[in-house]
Structures are given as C-alpha cells and as structure tokens.
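Missing here: one protein chain of the complex. Every other protein chain is in place.
Up next, chain A:
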C-alpha cells in the first residue's frame, strides 16, 4: 500500500524538504536583533540568541504546526467529516476552559499540571462533540461543522464569561491566540510530546484509514473500533491541549492542511501522514515569519496571521469542492 503512494512523489518530497529547510533557516535569521548566521560559531552572543530564543521558537512552530495538522486529520477521520478541526469544534475551547479553571482554582500549579487538566477537559469536550456528531444525518455533511462551530462557540463563551468575572481576560487571550514571541528555551519543551503523538498516529495509520471507512467496515476488518476511537480522542486532545497551554491555539492548520493533502494525494493515511505533518509545520512556520516581518520590528501573533491565511484557504476549499463535499 505505501510503496505505490510514495514513489511518484519522491521528487516532490525533496522539494518539500528543501522548502521546510529554507523556512527553518529563515526563521532562525529573522528577528528584532539581527542574527548573522555565518558568525554564530565565533560570536558567543549570537550563539546564545540562537539557542535561547530563535531555535526554540522555530522548533515550537514546527512541533505545534505538525501536531495540529495531524490532530485535524485524526479528528476528520473520527467524525467522518472533512470540515471539522480541533480549533472550531470544541476541543480547543474545552482545553481553554479547562486551563482557565485550573488557573483560577490553583494559580500556583505548574505548566505540565495545567496542560494535563486542559487535556482532560479537551477529551471530555471532544467526546461530547463526536457523540453528537455521529447522530447527525450523514447525508448533510455541513451539519457537523455547523454544530461544531456553535458547540465550540458556547464553550468559548463560557470561558470568556468566567475569565471576565475573574479579571483574567488577558490570560485567556494568551491561550486562544497563538503567539511564538514568548517562546524561550525551557518554556516550550512540553511540545515535544506532540511529536510523540504524531509518532503514535504513524503507528496506527492503517487503522485510521480503515476507520474513515466507517464503523462496520472497521469491525469487519477486525479493528477494535471503540478502542481506536479512544486512542484518536486522546491524540487529538493531548496535541490541542499542548498547543493551547504552551503557545496558544492556532486556527485553520488542522483544517487546511489535511484537506489540501487529501485533494492532492488521497486519504491513505500511511502515505499522507508525513505530508500532513510537514505541511502543518511549514504553514505555521511561514505564518510566524510573515508575522515577524509585516510590521517589523513589531510582531503580529501567528494566530492572527493564520486566521487570515487559513480563512482564505478554507474559502478556496469550500468553493472548489462545492456542495458534493
């Protein structure tokens, strides 16, 4: 199965890898204080800047971008609907509400603890979303994302109200709008867990492809559908909660990247997973670089840039696919 998907795209793979490498170097070079990459080895201050700020920021963008794109792919598989993603269907909002509540009740809790609570809340919120989504008539594919947007909106409103009451609206903005400007060494490493989640997704890739064929096809092929559903839910929730807690939520990555890859290469997850992860990493990294350059030396948060770029991509997908989605 995998061989037939991979071989015609070897050249495209090289080009994509080069593109990602260029973005990586650009991201290391671009910032308020100039960083001459050629002198990094001889200039200890430049090396310090690279290791403490630029490299962590770049890695954070790659890890969260790849993770969120994979989370979108998994969520679309679980919901059997192409137009849902963690940012719009209640997962991110639940994580935000969870981390807000733990911050209110235990302000001194460490980041890993808060992330864990956010992950638990995301798991609960996403389970409720999927349980409801599976009851909606499959003949009307737009009901699921519509329901998701309303559902996510309600949870988001609850979080906003709670934050407003507690005078924590500024905190909430940190979690709801992704921004890499605060990323430093020692403050992003939790995101490596996202890479672990992506690795698990790779391990169960064939099962994810089969799950997209539906419950009955999955059982017929001997897959423990209920358990795979739980695994998928955990992957989506953990990745989303990590993004929310560490850098803030980034919208549209989970929607745009899996859809574009599906258009170009199909839905055999074993063959597309790497592309989805690389696409998510590249898109987020590119948007972060754009956000650093557009009002130089000031910065625009990556979440805002992605809102514009991702929204445009989403509209394009909607109009291209039309009603037969």
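The criterion applied here is as follows: a residue touches a chain if its C-beta (ideal position, glycine included) is under 8 Å from a C-beta of that chain, and two chains touch if they have at least 3 such contacts; residues count from 1.
Here, contacts and distances are computed from a predicted model.
The UniProt record for the undisplayed chain lists the protein name "Iron complex transport system ATP-binding protein", from the options "3-isopropylmalate dehydratase large subunit", "Iron complex transport system ATP-binding protein", "Cbb3-type cytochrome c oxidase subunit I" or "ATP synthase subunit c". The chain that is not drawn here is touched, among residues A:212, A:249 or A:300, by A:212.
Looking at A:70, A:118, A:159 or A:223, the residue that reaches the missing chain in the full complex is A:223.
One chain is missing from the display, and on chain A it is touched by residues 1, 4-5, 80, 138, 205-207, 209-210, 212-217, 219-224, 262-263, 266-268, 270.
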